[in-house]
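One protein chain omitted, others in place.
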Amino acid sequence: MPGSRSDDKNGYDGVSRRSFLKGMGTGVVSTTVIPAVASAKDKIDRISQSSEGITSANITLNINGNDHRVNVESRTTLVSVLRNKLELTGTKIGCNNGECGACTVLLDGKPVYSCMMLAMDAAGRQITTIEGIADGGELNDVQKSFIENDAMQCGFCIPGQVISATALVSEGGNPGEKEIRKAMSGNLCRCGAYPHIFKAVANAAGKGGR
Amino acid sequence: MKNFALLNARTLDEAVSSLGTDWNEAAVMSGGTDLIGSMKRYIQTPEKVVNLKTVSGLEEIRSENENIVIGAETKIAHVASDSKVSEHLTALSMAAGNVASPQIRNMGTISGNICQRPRCWYYRDTEVPCMKKGGIRCYAVAGVNTYHAIYGGGPCHIVHPSDTAVALSAFDTTLTIVDKYGTKDVPFSEFFVLPEEDASRENILKPFQVISKITVKAPGDNVKSTFIKVQEREAWDFAVASVALSMKMEGTACREASVILGAAAPIPWRSEAAENELTGKNITETVAVAAGRAAVADSTPMTDNKYKVELFTNIVKRAVTELV
Partner (left out) sequence: MNEYRRFPRRIKTVVESEGDHHIIEIELPEHEAEVLPQQEKLNVIGHEIPRREAVEKVTGSAKYTGDYRPQGLIYGKLVRSSKASALIREVDLSEAEKMPGVKAVLSLSRDRVNYVGDVLGAVAAETEEQAEDAVRAVRVVYEEERFVVNMDRAMRENAPKVLGQENLGRPVEFTRGDIQSGFNQADEILEGEFKTQIEIHNPIEPSTSMAIWGADEILIYDATQTIDITQEWVIRILKSIFPDEDISDNNLRLRMDYLGGGFGCKIGPCGLETIAARLSKTTNSPVLIALSREENSLDQGNRPDSYQKLKIGAKRTGELTAIELEGYSSVGAASRGSDNLSPAAREMYKCPNVQLKYQGVFLNAGRSRACRGPGHPQAFFAFESLLDDLAEKIDMDPLDFRIKNYAEKSDGDTGRPYSSKGLMECYEKGAEAIGWSNRNQTAGDYAGDKKRGIGMSSLVWTGGAGVPGSVVEVDLFKDGKVNIRSGVQEIGTGTMTIMAQVAAEDLGIDIDDVNVQIGDSNYPPGCPSYGSLATASITPSVRNAIIETLRKLYPVVARRYRVSEDKLESANGVIRVKENPSRGMHYRDAIKNVSESKITGSGRRGPNPRDYVGYTFGAHFCEVEIDIITGRTKVLKYVAAHDSGRIINPLTCRNQVHGAIIQGIGYSLTEQRIMDNRTGRMTNPNFLDYRILPITEAPEIDVIFSSTIDPVLNSLGVKGIGEPPRIGVAGCVANAIYNASGIRVTHLPITPEKMINGLKTRKEGSS
């Protein structure tokens, strides 16, 4: 949606001032990545001025409020970076083709399939994965409701389900049955835990959510 | 997926000047959900991908005079939730609201949706050298063609996969196409091409062109529209059959009608026969049934998709009945 992106829309020039400060504030920087330097205008930005395009680059991904500097190829998908480079393996791969929802993450607050998104396209956006969906250290209402209602079986699709449900609940309002089903329809659960998932989402939404 | 050079275009000029004259030289990426899927399956292996998401100003829906203008990069979710669209272009709002899944609607764009490649499973299988991929044969003819065309097929028998294209066809819609030579407006009905003209493509876009916006003339208050999509599951599925209908009404009489069939043909398929059954008539159950029959009168189903004939008869009738 227009206006909802972070200021550095092109995404490749390091981090925005805002997200940089936020990252510093939490003081959490994963040891597996190199934190971005705010002043550096990075390589990819300059190269992409030419009409040739770029085949690989260092980019900065803002994930769960922290900036991560990674080197990726153009073809590298967001889920590949999350799982293989940043070891954020809570995001799953079920189909790797945008057909199951196991890889769902929030991009600027909206659920998207990280397997169908180039990592370079996610640079400069706010990415939230299952590892960052909790409210600080505490489980969010959706997570609590999933636990109480046993809204899971094998659990492999559940990170994606929780992400979609959290997006819905965060919108506020009081979603009805149809809206809940529609909002959750992009996440397959082969175990078929849907009745409990539905109940969990409805209960969480009923509480007003966060 | 084969690696490629990614070019994040900042302006339309930059985008079109980066494109080539060959499909394999450069591909245009809008939302990316179709292109990335195709590249993952090696159906498309472009050397370069020109990203339109980074072009500013293409993501908007606005009123302009009598028109509703939808920027090419507008997300499908945005189209589905926009109040101007739902009020004036109900069929488009309905079609957009039922595309694939919420995540796809958050990623996919309106221009990407109308330009997406077909879902024919022979086309989508890299190992099958079908006509659309430059081969000599359409594998659907002697293969499993349950979901293939009953109109306009041959020599390739795909159906056009886009729901929003079907809905947009029911209105007075114009596409703005940009290339390095300039900008031109093309009536939506002239955008799509049948396989008999070019089996390798579904529309007139050249490798060096992009769509910048879609302009739809807002119909008057006496025009109502609807969209019906048959799918096996209420989410994810491409249409087995769909219909977009708009009718200009005076009381119970229909003054003008647009009947567009989706998943019937390699392009959104206008049924003039059905329109003729409706235009100038008082809309009754009998008229609705006649329109349904007319919609399929000269269809040419394949071995496995005869049921679609019945299906289109039914949904055209339902669309007409529901609209009045």
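We call the chains A and B, going by the order they appear; numbering starts again at 1 in every chain.
As a working rule, a residue touches a chain if its C-beta (ideal position, glycine included) is under 8 Å from a C-beta of that chain, and two chains touch if they have at least 3 such contacts.
Note that the structure is predicted; figures quoted are calculated from it, not measured.
Touch with the chain omitted from the figure is made, among B:Pro46, B:Gly71, B:Gly143 or B:Pro266, by B:Gly143. Chain A residues in contact with the hidden partner, per the touch definition given at the top, are 73, 75-76, 80, 83-84, 87-97, 99-100, 102, 129-131, 134, 139, 143, 146-148, 150, 152-159, 162, 181-182, 184-198.
Interface with the hidden chain, as seen from chain B, comprises residues 1-3, 42, 101, 119, 121-122, 125, 127-128, 139, 142-144, 146, 230-238, 240, 304-307, 310-311, 314-315, 317-318.
Basically, only the chains that are shown with their structure count from here on.
Centre-to-centre separation between chain A and chain B, using Cα means, comes to 30 Å. Within the complex formed with chain A, the chain B residues making contact are 1-8, 10, 14, 17-18, 32-33, 36-37, 39-40, 48-51, 53-54, 56, 59-60, 75, 77-78, 100-104, 106-107, 234-236.
The part of chain A that touches chain B in the complex is made up of residues 1-2, 9-12, 48, 51-56, 73-75, 77, 96-99, 101, 104, 107, 110-113, 116-118, 120-121, 164, 181-183, 185-186.
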